[in-house]
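The chains shown are only part of the set, and none of them has been moved.
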Amino acid sequence: MLQNINISSRKRIEFLDITSQVSQVVAKSGIKQGLACLFVPHTTAGITINEAADPSVVKDMITKTNHMVPKDEGYSHMEGNSDAHIKTTLVGPQLNVIIENSELVLGTWQGIYFAEFDGPRNRKLYVKLMQG
Amino acid sequence: MLQNINISSRKRIEFLDITSQVSQVVAKSGIKQGLACLFVPHTTAGITINEAADPSVVKDMITKTNHMVPKDEGYSHMEGNSDAHIKTTLVGPQLNVIIENSELVLGTWQGIYFAEFDGPRNRKLYVKLMQG
């Protein structure tokens, strides 16, 4: 059961809350328990889980990420997006979420974020469900 | 087989070696081979695997993490723990460990750490075992 979620980012760097899209994939699959493996097939976008209640958390994360890995810093790669590749490796391209009683098991404040680092672009997320 | 491990941190930032607790969950489950999916259901704590022999490794990791992402740096989020959210995304909230012969497969020097970034608190770790 490999499925795609389509994502459209609107800014260069943007954390998009995709919790409801992932939940829908799980709900439609009929899977009762197991894992949802979330995989980003791009090299300038990652995936993370963090607070989904207060948008200032994500705002600070973007500001700090840019501070740590600035867009321009004498990089070798000529496409002007070396920072996005580095941010992707720091945040990571893959996460598993547990499924129990046909639902994602997330903490109270957690949401799943697609972390766009070189948008705006049309992106995909692969979702592979493992029963067990 | 979704199970909880209860964790109590005593400092604001602390790497707690939880290898033996995770091993016990695996041993009690009777699972012979597969994966242990370790998932932190909080937004200011993560999970990592690193050296468990010399405590100075973890000490350096905490010092450096604080240096890279200081507690106070003009963040927007008003709860005073933006640094903890950012550290959580950098370290990550989820890892899989392989199970073989009813045991966790870890390297000689590896231990599993619960990375507390906004303690002291009572925390949980979810452990989902997948047979296969």
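Should a chain be cited, it is by its letter among A and B, assigned in written order, with residues numbered from 1 in that chain.
The working rule: contacts are C-beta pairs under 8 Å (C-beta built on N, C-alpha and C of every residue); 3 or more make two chains touch, one makes a residue touch a chain.
Everything numeric in this text was worked out from a predicted model, so none of it was measured.
Sequence-identical chains make up the whole complex; the displayed set comprises 2, and the total in this structure is 3 copies.
Quick note on the criterion: only the chains that are shown with their structure count from here on.
If you average the CA atoms of subunit A and of subunit B, the two centres end up 20 Å from each other. Note for the complex: subunit A touches subunit B at residues 33-35, 48-51, 54, 56-57, 59-61, 63-65, 68, 90-92, 95-98, 100, 105-110, 130, 132. Across the complex, subunit A is touched by residues 2, 34, 37, 39-43, 68-69, 73, 75-79, 82, 85-86, 88-90, 92-94, 96, 126, 128, 130-132 of subunit B.
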